[in-house]
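With one protein chain removed, the remaining protein chains of the complex are shown where they sit.
Labels A, B and C are assigned to the chains in the order they are written; within every chain, residues are numbered from 1.
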Amino acid sequence: MSLDVVRIKKDFPLLSRTVRDGKELVYLDSGATSQKPYQVLDAERAFYETSYAAVHRGAHALAEEATIHYEDARSAIAGFIGAAPSNIVFTKNATEALNLCAYAFSNATSLSRQGAGSRSIDPRFILKPSDSIVISEMEHHANLVPWQELCAKTGATLRWFSLDDEGRLDLSNMDTLIDSTTKVVSIVHQSNILGTVNPVRAIMDRAHEVGAVGIVDGCQSVPHMPVDIASVGADLLMWSGHKMLGPTGIGCLYGTSEILDAMPPFLTGGSMIEMVSIETSTFAPAPQKFEAGTPMVAQAVGLAAGVRYLEEIGMDEVAEHEAALTDHTLSVLTAIPGVRIIGPSTTFERGSTISFVVDGLHPHDVGQVLDNLGVAVRVGHHCAWPTCRRFGVPATTRISPYIYNDESDIDRAAAGIIAAQEFFGVAP
Amino acid sequence: MSLDVVRIKKDFPLLSRTVRDGKELVYLDSGATSQKPYQVLDAERAFYETSYAAVHRGAHALAEEATIHYEDARSAIAGFIGAAPSNIVFTKNATEALNLCAYAFSNATSLSRQGAGSRSIDPRFILKPSDSIVISEMEHHANLVPWQELCAKTGATLRWFSLDDEGRLDLSNMDTLIDSTTKVVSIVHQSNILGTVNPVRAIMDRAHEVGAVGIVDGCQSVPHMPVDIASVGADLLMWSGHKMLGPTGIGCLYGTSEILDAMPPFLTGGSMIEMVSIETSTFAPAPQKFEAGTPMVAQAVGLAAGVRYLEEIGMDEVAEHEAALTDHTLSVLTAIPGVRIIGPSTTFERGSTISFVVDGLHPHDVGQVLDNLGVAVRVGHHCAWPTCRRFGVPATTRISPYIYNDESDIDRAAAGIIAAQEFFGVAP
Amino acid sequence: MNLESLYQEIILDHYKHPRGQGLLDSPLGSAHHVNPTCGDELTVQVGVGSAGGLVVGYEGQGCSISQASASVMSELVSGHSVQDAETFRLAFIEMMHAKGTGEPDEEVLGDAVAFAGVAKFPARIKCALLGWMALQDAEIQSGLLTNQSEEHSP
Partner (left out) sequence: MNLESLYQEIILDHYKHPRGQGLLDSPLGSAHHVNPTCGDELTVQVGVGSAGGLVVGYEGQGCSISQASASVMSELVSGHSVQDAETFRLAFIEMMHAKGTGEPDEEVLGDAVAFAGVAKFPARIKCALLGWMALQDAEIQSGLLTNQSEEHSP
């Protein structure tokens, strides 16, 4: 493995702690959220201690400094995916970013039904009952429930790509699924439960063929592989800071200038306006248009430090490291009798989040035995309940490593699974 | 003055820095955002370093600890205004909380127009073109633009209390302004530009008489005075963490159990659901219903430390300290020829944010001279543009002190104003 | 805190050999509950037997704790009055929130005291309560229990 995991681990204060009466911690739940290196914590704290003030409003020295820090953070984060700063909107998490997208459609539809007055509403965002929205059966609830709500508000129909037994999208009917009625196609880049990496470029291209807005949920791709926004081909792409070494409370939305201009605002209030009278208002250009209220300034500064940390390692190296770990995990897991992988069984177009079930054991019980040995994994439906239903399981156990994990961590998880089988007397 | 400002100041690392070539910093912009004591920074950092994980989802030891920290923070913050933890929803800022309220109405209206299916939509949230929404002429844009947008989406009419020359609400027409057509009354507790403290109880009572939902914007009251939610009488009240020693990226929404149950969700996705299939979902009870996605966990922990810091001082003492500072500020400002206060001229029912204009000088220029002397104040329309229009000024200069300021800080600001008059040759 | 303190022998036994599983022919009330964090599902049904005591049926899927707890619940409650069932339920809830302190009343709870250790694992408390909460809803649905006596489960 090319990463110096021992050295990297030293940057993460939490990873040196013990759990459950002195057991060394093995953290394999980075698909849910990552731990933070001191470089991120230091950057955030230094900002509060030296340059903190309200941004984009004040004219005093501190306010100027704070604004520079905030906008420099935006540039660094934009650069990470090859975007321009003005194409990045900060949200509180990826879920808010996905809702921002869905609300562009419901707001445009309501405004136009009411008669929008002098405001011009881009017709691409106005939905009719005959319109359709296309997602997939492997979406996180964050890329599912907002679209269900949008359909309930507008009468549009939700459609989805189904999955094959390996956990890959069935693309055979793409051209009928995405048709002239389709206004939005929103697809996860890498599944947070199956690990599948989807051919998003082809799907975005098809979306554009029919004039639909193309959205990619990058929550599990941006932290784990080099993502170049130009080659993804999405109009909108979002991800969360907390899964890529950053603080909680910050998410990022990339949008093309064209689409951000066309979208009506979502949250309204201070800092996103151009002119305000008590009767009516006009709005600032993006990204400001989408950043109402006091933003997550310190969190942006922290996330920028996280981005720099990852760039110093190199995203190619991160991806390579994870591919090697995935390979190792798949082989040790499949070597345990009674363990079944839910998701692709090879490293081909798959990431490092690996779900599995153990015959005769409920994931909660597997997780509990692992936890008792100091191994932190996630159990449950991983906010992808429809995916669980597709595979006929109520839940799975999920291992999701990151840059601070190595093969020995995986081996401890594997030993824990065997211990669970023994404890419950279900070893085949 | 009862507060030991010298001791308090030592807790705020930033306040010991200098600006503009070695000038001692006088920070008088707490109405925009407050500085942070090391107790808050320490609490947040310690959380990341020892107990960080995803909350409400994981079953491992770290996830349990993180969840306990998060929910303990909610309890501490709820207790600060005398509320129960389940009545507090965390948002990214107060602006999001106000939008959450406004979207309850637009979502309910869209869902019911579309035919809500099996979902029951509380009729209080369904708006018709004959309905009205009541605010005031002293609202922050965050409590104005979301209601303008709601009116544009539903056809409802926006009404407002006007202001007298002292900057107080004209309540003489309250019973006709708030009438049987009124569905929402949303009023600021303490104005962020005028400093006026409004008789919110009487206004909320009138709102309830006509069956309207009563909302109070507590952004400038909760950080500065004891606020007991029961005596405010609001159905919903929100404020921001960053103005009361807390981190950026967290706001709080209080709602009665009854109203939170009745409101449809706003952001949807993970952690706010009960059951999800690919076709339809049901939602968890509040507060979870309103907290989609990974929440601002570290920020909640930080804000709870801020709340404890303020409680140790005592909110009565904070209010008393600010009243004394207000008194002092009003007298030194009115003693300068050419200075005019915009807002109440006495401490009676007014807080410590004090706006003024200087004859012959634009606020930007006043602020620049003050900044050059190390004094940080806010200049502009303070996101209350209609209020500025009401007083016939494009902008004001605003002094807004907090617990770490004393009379000498005010005196330095006053000296700066005189210096500005001299620099521009406009001293009367 | 070790595994055995959570997974008592009695719990594992009820998990492997659940008592009283199955639905009723003509229930008076029925409730379907889920644990939204893990997707566990449980249906609990109630009726009144010839001797006037409660009859309880259940069916579902879930982890050892939720399955065993439903089994113990059905065994404990069956044949008892609605009032007794309330006493058991409240005692069980109290035990769950005791954070492992306090001595649960074996007189009242019988086999259910085996779940005392669950209180030390916050993420599992919901699992242990699933059957009890569904029981309450089924009783309310049947009209045997009125809504007033509903307890708030945090």
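The rule we apply is simple: a residue touches a chain if its C-beta (ideal position, glycine included) is under 8 Å from a C-beta of that chain, and two chains touch if they have at least 3 such contacts.
As the structure is a prediction and not an experimental result, all values here were calculated from the model.
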- Message: Counting the whole assembly, list the visible chains that the omitted chain makes contact with.
- Response: A, B
- With the full complex in mind, choose from A:T33, A:T67 or A:N372 the residue touching the hidden chain. A:T67
- Message: One chain is left out of this view; which of B:R17, B:R119, B:R308 or B:H362 touches it in the full complex?
- Response: B:H362
- Any idea which of B:D21, B:D165 or B:E312 touches the chain not displayed? B:D21
- Just the residue numbers, please: which parts of chain A touch the chain that's not shown? 56-59, 63-64, 67-68, 86, 273-275, 284
- Touching residues (missing chain, whole complex) on chain B: 20-21, 362-365, 368-369, 372, 379-381, 385, 388, 394-395, 423-424
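Throughout what follows, only the chains that are shown with their structure count from here on.
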- Touch-based graph of the chains, sorted into line, ring, star, complete or other: complete
- Note on the structure: Farthest CA centroid from chain B: chain C
- Please report how many Å separate the Cα centroid of chain B from that of chain C, as a whole number. 44
- Which residues belonging to chain C are in contact with no fewer than two other chains? 37-38, 121, 124
- Note: chain B residues in touch with at least two other chains are 57-59, 63, 273, 275
